[in-house]
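In this view, the complex is presented without one of its protein chains, the others remaining in place.
Coming up: subunit A.
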């Protein structure tokens, strides 16, 4: 195979760079991270004319080579480092015809790095509507480059890009602007000190950390004693450089770019007027939010039920088909249950990303940020924090991924840290069952106490997020001035292809990223729950069978069997009385004893499972932590459930179901079983108002989600923040639950 041409796509945000990338590479793309940091790295392969192939790298969007964020510094570092394996043979600068002037600033900078550069002018389909006319030949001549006029919406011009890339060796590598004129003496001195280096590259290396944190791997070594200019002086020079470049660009565009002002406005202005209106703006935003919630809670329940049932069926199938044994159990109860626990979130996450992609592609998201920024600021958050906080009510994982749009690191970090307080969908099953158990029925002003409790829990979730944001804002000392400059892009009809790719990529990265952890944890939990080291565990069957022989079933099971039998008998006698079928007393008796046997067998199995769990490693752990959870009003069983739900909250109900030896997962049965549980110490029902409220509050505040911790680690690049989150939130939850229980008991 011949050598691939290495191509770097670079451009301002909102120029349709991703669309160009998608059209060049199709689905042959790979999304990963740059080593050690969380900036997304997108690569793909493109077939060129004459059998040549190109490796396309989609660099993060940037307005210039003067970096102000981590994403931007990735692009600059690559372009400055000739030894990087991704250093491009040719750079393709994507620009948008309506913002050509600003886009050309970046183009001239890249051109001056003496990299062969192609200029793509995108959104050509808008030219007639916005009254723009271009003199391409003149532009090519003045900018010393080749231009492809492209419309990704209509799919035109892509072939031209491919031809230009294949032909890159014929591109000029001459610079267009002589930057040294901004400070001749300074640049002369630089030239004398580093005779071998390119002056413009040197200048970029020197100014890299003026507006941003220092970069670690400097491609060209600058002796530290070469501090001939202070930071303010360098900034002043950068300013001069920007002015110089704009003078050059304005000069060219005056001749080659004509715009009919009367055609330019229109739709944008009227949409802006409505969407950022002080009443309608918020109203429209509210309606969109409601739609998103509806999709996440309601529409996604159909595919979720389907997934749930499919996995249950698959698990059942494995148990029936494979020979019984440890391996089968591992697959059925460990791995399948674990994978199912990840897959079940796909519909919610896909819906969420679908809406976010639509809002972003259309340009509406910038208007929401514009509306909300002032409201969020007192809490140390940005307008851009709104999106993650809303998404958090579905699931904190995509929400934390959505914080990437926040440029300011402090605001982004605070958003990441407080988002897990919002009531995510995994808390819901826990809330529902405990509320049903401990909150009395009855109404207050027409609203049921139970509904009010649920609403209150959502509110304290938001409250905790906002208050902790305020505290973090006060105590965190992070350098970097908070400035807020946000482009308000023009409205666009989202491109279906882009939206589909985004949803696909984000969902895939969730499933693979979080999936590994959830899977690992469920295998560990399964192992600890189904293994033990003492005789009590090994001989659980015999022990329980003997106990049943001597002492009979537990009170609960006795009651349960009696209740079931009576119901069965009544149903049978009903049928007989209605003459549905004739039956001899003997047959009736047989039928009853058969039913009894079935019930006995079931009860026995449940008691064995319960005994096993009590004596498994997990059971030992539960007993070990009992002293810690006792002050909150929990016994060792709830303790285990709380402990296991540190992997994921929704595990709580499942664990209790196993612990209380309820074989099936019918919620009604679990609820009744939990309601019948008596605390061995206080001799009162285990789930009473005090312990229930304490549990609810614990779940509202505690950080019980391995996947979220893993994502926070990925997004912040260190274990420090997820560890802080885990410790702080769990401690806080413990203290609040403790106070609640001690006051109420």
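The working rule: contacts are C-beta pairs under 8 Å (C-beta built on N, C-alpha and C of every residue); 3 or more make two chains touch, one makes a residue touch a chain; residues count from 1.
We take it that contacts and distances are computed from a predicted model.
Of "Ferrous iron transport protein A", "YeeE/YedE family protein", "ABC transporter permease" or "ATP-binding cassette domain-containing protein", only "Ferrous iron transport protein A" is the UniProt protein name of the chain excluded from the display. Contact with the undisplayed chain is limited, among A:239, A:291 or A:558, to A:239. Among A:392, A:420, A:489 or A:515, only A:489 touches the chain left out of the display. Checked against the full complex, the one of A:138, A:181, A:267 or A:375 touching the unshown chain is A:375. Counting over the whole complex, subunit A has residues 63-64, 66, 68, 98-99, 101-102, 105, 211, 232, 235-236, 238-239, 242-243, 246, 269, 272-273, 276-278, 281-282, 366, 369-371, 373-375, 383, 481, 483-490 touching the chain that is not drawn.
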